[in-house]
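Left out: one protein chain. Kept in place: all the others.
So, chain A:
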Amino acid sequence: MDKTNTIISVKNLVKKYDDFTAVQGISFDVYENEIFGLLGPNGAGKTTTLEIIETLREKTSGEITVDGFSVDKDSIKIKRIIGVQLQAAGYYPNLNLVELMELFSGLYGVDIKPMDMLEKVNLQDKAKVKYKALSGGQKQRFSIATTLINSPKIIFLDEPTTGLDPQARRNLWDLIIDIRNNGTTVVITTHYMDEAEQLCDRVAFVERGEIIALDTPDNLIDKLVSTGFERKKEVKKANLEDVFINLTGKEWREG
């Protein structure tokens, strides 16, 4: 896999609100067909950075290009080639999943079969159910399905696994890896380091609006270990989550 084709380039991005600076001079590149993670505590500026790249928010200064298009001049062209999952976004009220899919296919101006899209995220049984009636994991899967409607080159997932149970989380990981394997670049934010370690090809740590580290998870861990760091407790071959999954099963759940 050729990993050196830059698809998103962010240079010296700054975002100032009235009285504080949310992002102070971030620069990074996302390569084509990788899963890129933005990690960091709440309020570090992850979502702000993501939304500026998604053309949903104005930047204060800096340069961003997405697949060669500038966010300043070609925001509409960018919107056509990206898929966006927002943190805690809602959907049009009183509509079922098929009807929502029809709405989004109209908004993106593409012809899709709603059932095919729902099948991709294993929600075909919920076709006539309203979004509100879905479980947390199903909601996130549906959100991801809406990002795939326009066959995007890049999808952005903002904390897709927050609040999910271990099964739903692992199912979502499988789904995200599938999407990447089909040729889509994935940019993801998360609080969970195990998730980043499992999913991401490269991660950037964001803290107080700055990037403090950017590398593959392996390299970052190796670097830390080379400084003489050791875990207090010897690591076992499995953790408690593995026990939980092993006991309760790994299949898709309704709950």
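Everything below uses one rule, namely that a contact is a pair of C-beta atoms (placed from the backbone, for glycine too) under 8 Å apart; a residue touches a chain by one contact, two chains touch by 3 or more; residues count from 1.
Operating definition for what follows: contacts and distances are computed from a predicted model.
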item	value
Chain excluded from display, named as in UniProt, from "Thiolase family protein", "Transport permease protein", "Cytochrome c-type biogenesis protein CcmF" or "Cysteine desulfuration protein SufE"	"Transport permease protein"
Contact with the hidden chain (one of A:K15, A:K46 or A:K79)	A:K79
Of A:Y31, A:Y108 or A:Y192, the residue in touch with the unshown chain	A:Y108
Where the missing chain touches chain A, by residue	54-56, 76, 79-82, 84, 86, 88-95, 99-100, 102-109, 146, 150
